[in-house]
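With one protein chain withheld, the remaining protein chains of the complex are depicted in position.
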Amino acid sequence: MSKFLIRRIIFGILTLFLVSIVVFAATQALPGNAARAILGRSATPERVAALTAQLHLNQSVASQYGHWLGGVLSGNLGISAATQQSVAHLIAGRLANSAFLVLVAAIVALPLSIGLGVWMAVKRDRPADHVLSMTTLVLAALPEFVIGIVLVVLLATNVAHVFPAVSLVPPGEHAWDEPSVVVLPAATLVIAVTPYISRIMRASMVEVLESDYVTMARLKGLSNRVVIWRHAVPNAIVPAIQVSALQLAYMAGGVVVIEFVFSYPGMGAQLVDSVANRDVPVVQALTIIIAAVYVILNLLADLATILVTPRLRTAGR
Amino acid sequence: MSEDSFREQLEQPLTRRQVLHGALVGGATISAGGLLSACGGSISPAVLVPPPIEPIKAGGSVRIGATGGGSKDVIDAHLPAVDPDIMRNWNLYESLATRPANFGPLQMLLAESIEPEKGSAKTWTVKLKPGLEFHNGKSVTADDVIFSINRIIDPKNPKVGATSIGYIDTAKMKKLDNLTIRIPLKFPNATFPDDIGQYFNAIVPVGYDPNKPVGTGAFMYESFTPGQQSVFKRFPNYWEHPKPYVDQLTIIDFTDDTARVNALLGGEVDAIDNLPTGVIAELQGNKALRVLVSETGEWQPFTMRVDKSPFNDVRVRQAFRLMVNRPQMIEQVLLRQGRLANDMYSPYDPAYAASLPQRHQDLEQAKSLLKAAGHEGLAVELVTGPIFQGVQAAAQVFAQQASAAGVKVAIRQVDTTTFYGPNYLGWTFAQDFWATRQYLPQVAQGSLPSSPFNETHWADPTFIKLIQQARAQLDESKRNEILLHAQTIEYERGGYIIPYFSDQVDAYSTKLTGFEPAKSGFPLGNYWFKNVGYKA
Partner (left out) sequence: MSATTATAEPFAPAPEPVRRGRAATLARATLGQSRAKVGLVIFVLILVIVIFGPLFAPHSPTEFVAAPNSGSSSHALFGADSLGRDVWSRFLYGGRSILGLALAATIIGVGLGLVIGLSAAYLGGLVDEVLMRIADVFMAFPQIVLALLLVSAFGPKLWLIVLTVGISHAPRVARVIRGAAQQLVERDFVKAAEAVGEPRRRVIFGELLPNVTSPLMVETGLRLTYSIGLIAAISFLGLGIQPPHADWGLMINENRLSLIVQPWGVMLPVIAIALLTISTGLMTDSYARVVIGIDRGE
């Protein structure tokens, strides 16, 4: 078990290292640099030259990367090219906002989708199952930005004014100081991820409910509730855990579009901004963080799988 | 349309009736395009009626939604780049003089007067208003003006304005007394007051530190978070008493147009700039909001490099100008929020060559010019990007119109940093955008070999000679005569296609009052929130 953990952690770090090289290479291929991005329309050759020197953008690619890696290893994410602030300072607040958004969405979406999945499986092939099954299929088919726009029209601007249409968070404050701004973006995320997890849960639950094991439990005269929640769900939940981890990781990376629609001050919006600004240190930091979230969630999902599967718990891997 | 009526419309505010019937450019011209009849005229442009004058009360807090912005936002007086930067600039700082909202004669701000010395445009004297104060209580003096000019032109770190006033002979600037400065130029220039008055040439105190921004504007700095928002409070000692009216001003960045509009609809902000044309109709139906339309001299040209094939052949440039159906472009791109242009800029300059005949689409003529130039079946690439509202749409309309003349225009859409990347000012065929300017200052920016933004690589020897003569000429009518010649050359051989002057459209909550239309092209009435307050 501990051997498995150590191995996974080493591979995780290796993964992040490779990701950082790929991202760095990709950013080097972007046309223009931070100096031009800052100057925009007033990018006369004189001003570009002055600013390029000022931002140390005229160093070699390898030395820029080496400099960056050295910094990261000593816990320093570097200086943002566009703002000349420390990257850590620049993204900390945004990271917290995104984390809060994903957390809220996850707290709602996970129990909801597991519950829905179980319910659909129990009511299999009855009208409730068909209706929910179709509904989730339709929702899964709608692009997130469409869900977001529809929610805004319904709840924020044209039909009713219940929640803020855009998520303005005053600087220095966090999203949780003003919880109403999280409602619509979180709802969009929930609607985006719930269909998938609940469908997976339904499928594996149906399989388990068909198994001899559950039939045995029923024959023993256990109540329906006990059979479902004590015996069937723990056996059916493994695939849902795996998928949930992926969905959470997806939320971390895929909030880009949602934050864009709601002007939510999170890292997705920051990422788009930084790519446009050719702000390499910030792009690097954010991609690594998103990748790290993926690696960690995957690891946690595997651990959880081992814990709920007695067979694997003893066998190790 | 006759030249006279066009001229008239440029100079006089339109009545409501004219607008509804004439669609800003003369109904006959548009109908000739055959378009209006096809559409059934189901939309009408937002009308240029000035907002009502209502009593205003002091106090309150106003939140403005600004277009774009991001982590590269700045608050430095001399480095404004994107819309929120410029908005901050107009409220925090001030220059010596500026064009008023109606783009009439120069209005003095910090200066009391800006006069040429001894009848020559080579040396100027600037006299400051007495008793002016910076936000930190320091009074405004000649030293601050000299410091600011040196900071802008600094060859080691040139600021945005360096290109507009780089001709000042900084070494010979002289403080005559505490409020008077003599400013000698490297060459005579009759439009010096216009150049020094640009918003990015604001006056800051000696020892200015952009991290603790201090200016003379109506609002004082309180906080600034790039890419998010900045907060300002009322400057109680502002010289234009009793302005400003509101106690607090918050400027909020919006990267996404939809989010900005939604914020206004949802009441998260009180006013927004650059209303996307697609939602004008929707907002006009909203009782709680008012749409502010300003007729401007803003132009978004297609830029053809006159020194590169195929545009180095003047016949190709002429053909391209003749391929454009301008009324249709105004209709499809601007939803009629614009006025016909004639490949020339600076419509509010008294020197504007309104007498030159209006150019219309002429596909046959265009085809025969292209044939004569040996460019039948020409294919070109048009580089565009989200650099300004409507330019990408204009590129699409142009491509469609050009196809009727047998020219294939491939659109290449790039992001702004790529657009302003290493190929910037070098694209063979691209687009750009310019604010309202008088003719000579505009020429200095874009139409001389020495201009910083000469995107068409325009370097006509006769034209250059005429401009030099005009700059030295202080007599306005004589100068305008010279400029008519210069404009005729650009009209016949230049590298710009200028289909229209676009309107500026913004929107605000009816709780507020004091916004007035500005021909400058700067949104929300020159961004002058000092004029704005809550209705009494």
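Read from first to last, the chains carry the letters A and B; within each, the first residue is number 1.
The rule is short, and it goes like this: contacts are C-beta pairs under 8 Å (C-beta built on N, C-alpha and C of every residue); 3 or more make two chains touch, one makes a residue touch a chain.
This is a predicted model, so every value here is computed, not measured.
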* Structure fact -> The chain left out of view makes contact with A, B
* Asked: Of the residues listed, A:Val72, A:Leu151, A:Ala165 or A:Val193, which one is in contact with the missing chain?
  -> A:Val193
* Structure fact -> Among B:Asp85, B:Asp273, B:Asp415 or B:Glu455, contact with the omitted chain is made only by B:Asp415
* **Residue among A:Val183, A:Val272 or A:Val308 that touches the chain left out of view** => A:Val272
* Structure fact -> For subunit A, residues touching the missing partner are 11, 14-16, 18-19, 22-23, 26-27, 29-31, 124-125, 137-138, 140-146, 149, 153, 158, 192-193, 195-196, 200, 203-204, 206-207, 210, 238-239, 242-243, 246-247, 249-250, 252-254, 256-257, 260, 271-272, 275-276, 283, 287, 290-291, 294-295
* **Positions on subunit B where the hidden chain makes contact** => 35, 38-43, 257-258, 261, 276-279, 281-282, 328, 331-333, 335, 386, 392-393, 395-397, 399-400, 403, 411-415, 418
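Note that only the chains that are shown with their structure count from here on.
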* Report, in whole Å, the distance between the mean C-alpha point of subunit A and the mean C-alpha point of subunit B. => 42
* Quick one: in the complex, what on subunit A touches subunit B? -> 30-32, 36-44, 46-47, 50, 54, 80, 82-83, 90, 149, 152, 156-158, 161, 164-166, 168-172, 260-263, 265, 269-270, 272-274, 276-279, 282
* Asked: What part of subunit B is in contact with subunit A in the complex they form?
  -> 70-72, 81-82, 156-158, 160, 162-163, 223, 225-229, 252, 254-256, 258-260, 262-263, 265-268, 387, 414-418, 420-424, 452-453
